[in-house]
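The complex appears here minus one protein chain, its other protein chains still in place.
For chain A:
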Amino acid sequence: MATVLERVSKVVVDRLGVDESEVKPEASFRDDLGADSLDVVELVMELEDEFDLEISDEDAEKIGTVGDAVNYIEQKVG
């Protein structure tokens, strides 16, 4: 079973077309991974599907880095 980080990484790589090595916990979607604001919205939607959960707009706004996403999902799923 893949870890949350691995699954998040896969979604990020697929969606943003970045190299897997760039997807580190501290990487910011917008500043480091070249996502625009709409990309982030889409990414959150993909994560919702991948982990079968709903992320409210308020929570989504707080997700800025790969690590934020992983922590949030681990809290919700775990």
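Keep in mind that, in the parts below, a contact is a pair of C-beta atoms (placed from the backbone, for glycine too) under 8 Å apart; a residue touches a chain by one contact, two chains touch by 3 or more; residues count from 1.
Note that contacts and distances are computed from a predicted model.
From the set "3-oxoacid CoA-transferase subunit B", "Dihydroorotate dehydrogenase", "ABC transporter permease subunit" or "3-oxoacyl-[acyl-carrier-protein] reductase", the protein name that UniProt assigns to the chain left out of the figure is "3-oxoacyl-[acyl-carrier-protein] reductase". Across A:Leu5, A:Ala27, A:Met45 or A:Ala60, the single residue that touches the chain missing here is A:Met45. Contacts to the hidden chain, counted on chain A, fall at residues 38, 41-42, 45.
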